[in-house]
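Pasting a structure below so you can have a look.
Some chains omitted; the rest stay in position.
Each chain gets a letter, A, B and C, in the order it is written, and its residues are counted from 1.
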Amino acid sequence: MNDPETLALLEAVKSGAVEPSEAIRRLKLMPFEDIGYANVDHHRSIRQGVQEVIFAQGKTPEQIKGILASMAKHGDKNILLTRLSREAYLAVCTEFPIEYHDDAHIGVALPSAAERVGCVVVATGGTSDIPVAEEAAVTAETLGSNVVKMYDVGVSGIHRLMSRLDILSSARAIVAVAGMEGALASVIGGLVSCPVIAVPTSIGYGASFGGVAALLSMLNSCASGVSVVNIDNGFGAGYIANMINKTEGIQ
Amino acid sequence: MNDPETLALLEAVKSGAVEPSEAIRRLKLMPFEDIGYANVDHHRSIRQGVQEVIFAQGKTPEQIKGILASMAKHGDKNILLTRLSREAYLAVCTEFPIEYHDDAHIGVALPSAAERVGCVVVATGGTSDIPVAEEAAVTAETLGSNVVKMYDVGVSGIHRLMSRLDILSSARAIVAVAGMEGALASVIGGLVSCPVIAVPTSIGYGASFGGVAALLSMLNSCASGVSVVNIDNGFGAGYIANMINKTEGIQ
Amino acid sequence: MNDPETLALLEAVKSGAVEPSEAIRRLKLMPFEDIGYANVDHHRSIRQGVQEVIFAQGKTPEQIKGILASMAKHGDKNILLTRLSREAYLAVCTEFPIEYHDDAHIGVALPSAAERVGCVVVATGGTSDIPVAEEAAVTAETLGSNVVKMYDVGVSGIHRLMSRLDILSSARAIVAVAGMEGALASVIGGLVSCPVIAVPTSIGYGASFGGVAALLSMLNSCASGVSVVNIDNGFGAGYIANMINKTEGIQ
């Protein structure tokens, strides 16, 4: 975070030529690095509290390395690489240290110990939903949240869920991951007082239509605190759950 | 059931010209009355155990009366008229005695006291699903089943359902009626040992798509004993539930 | 909240027969009042922090009054009646004092002054999205949040949004309401550090398919902090935004 443009701005603040509030506005809008195939957004952590996350799917290993290099140059750490295939991981990890999570298909580049706070619960309807749930869990943990996992508690055996009411009650945000009929989000939403982020998964067959049945089910949830992200978007759910978990009290 | 064709057949049986087994086969296949705009199926009660049901929607009062007259001539009683609007009811009831169920939009023509047996439970997710549930309940009752109603027990307040486990356990068939995310069928299906007939309703808005969300949810139920009928098809569900409820024990 | 069942439970706690933790679990699961067409959930405020909200669409005025009576008996105040038509409002307000919000189609029964805290921003893409936005705003305000409205700031004139960056930055949760191509949520999501609840609206024509285009657009948002509720579900978005706004700091 010591590029010339930023430096000049800060000196202008120092000299009184630019008001601090104006400087913040400019910092939020201006800096990024154009590396041809990507515009790396170096001030996202100022604007959004979280640095840029790399969506690796559809990018070549060379493109990934280029973006990592640009971010490393600015001192970023614990960089999330989502939808990172094992092949891409192997191609990239020769140049950057990466902690790879197989189930979640997530890499954490330039890993560095970080404190975790609060409590996010990640629950799944079945065993097959676990990879998407892991994507959410690793995301929330990497961004700094404690995560409790509660897998295979779907509604066809509702007692499995009911027996863990105390854990659910202690969560500050809950990620509910389910395919097939996706009812898990509604049932949890009716039991707790924190927001529930529902993630439909593409698990199922026939009229599940690759997750559409679960998606519609979740959008039509009769429980009030439920919002929804894209099919299989474990990352998005973990990201939002972390955001909510870390919300500070009103001063 | 005394039309000439049938008479001739029975006399042939009496005379030995036709074997009884052959006579039954012919009775199942042949007789109906062509009244121009409809072919009234008089031997359906032999073939299917239940006489013809009149789907009133899209038929003029004159057509309905014509079919009723044809059935009355054969001695049918307790004739179900489904999707019968109040207007059509008023136009038809001047000639035939009809018991009209407002919520269910069902008429029972030529009503006659009938014994009810067994136990069918009809449950709904919310208050707005009641008209479809009533269609199922009146159908099952008219065809001879005892019905227990359990309304507004949807999954966003799962304790409302859990407190009635004993009633659910005593059912021989359950009709689960729900709109929105349609999760009721799965939760019930996971709690009981009898078949559950799921009825999606067109209740909801936005991405409920007139019941499609609930339909898909139910088709993808993770509970094993759940089958599904068309959106808002309370009649069909009540019909099947009655069929199952009255199944005799294996000799 | 003085029904006999609860009373008995509390006396059991007093006598030591029931542990307080067990009593809380039971309170969360058991009490509701069966009034035939509805099961009024009186302990929802214990379980979920917010008392039952009445979804008025598809309920008769008599049913609405019955539920209100049941809730009033327990001392509830500021009861939200969503999707309440002006006709239903007029039929119900003769028996219960109701504050009616025309644009939002929301009634607040038994209104009572309540403190508002924090900051929720409700933004719309166009003028036609205002009714849905009002539903969100009234909901969040009634539940206790300060709300800032920012209407007609859609992406085809992006400078209208950019000029209010400071307000957006001060929000603790943002509701982004948009029809047509629904891009508003992504643009806002890329500018702020708090969660964005996206509400697709059914505004538009042709290939907007009653809000589906906006819904899909929002589900596929390239910004990370965006989750989505059902088409036109202003209530749900306001409810969740209030939940997040009032999240307490981690102790």
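As a convention for this text, a residue touches a chain if its C-beta (ideal position, glycine included) is under 8 Å from a C-beta of that chain, and two chains touch if they have at least 3 such contacts.
Every value quoted in this text rests on a predicted model; they were computed, and no experiment measured them.
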{"item": "Full count of same-sequence chains in the assembly - 3 placed in this view", "value": "8"}
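Going forward, only the chains that are shown with their structure count from here on.
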{"item": "Chain closest to the middle, measuring from C-alpha centroids that were averaged per chain", "value": "C"}
{"item": "CA centroid of chain A to CA centroid of chain C, Å", "value": "25"}
{"item": "Euclidean distance of C-alpha centroids - chain A vs chain B, Å", "value": "49"}
{"item": "Where chain C touches two or more other chains at once, by residue number", "value": "28-29, 215, 230-231"}
{"item": "For the chain A and chain B complex, residues of the former touching the latter", "value": "125-126, 154-158, 162, 179-183, 186-187, 189-191, 204, 206-209, 212-214, 216-224"}
{"item": "Complex interface listing, chain B residues touching chain C", "value": "126-128, 130, 151-153, 157, 159-160, 162-163, 203, 205-208"}
{"item": "Residues of chain C that touch chain B when the two form their complex", "value": "28-30, 32, 36-39, 41, 44, 55, 57-59, 63, 200, 202, 210-212, 215, 230-233"}
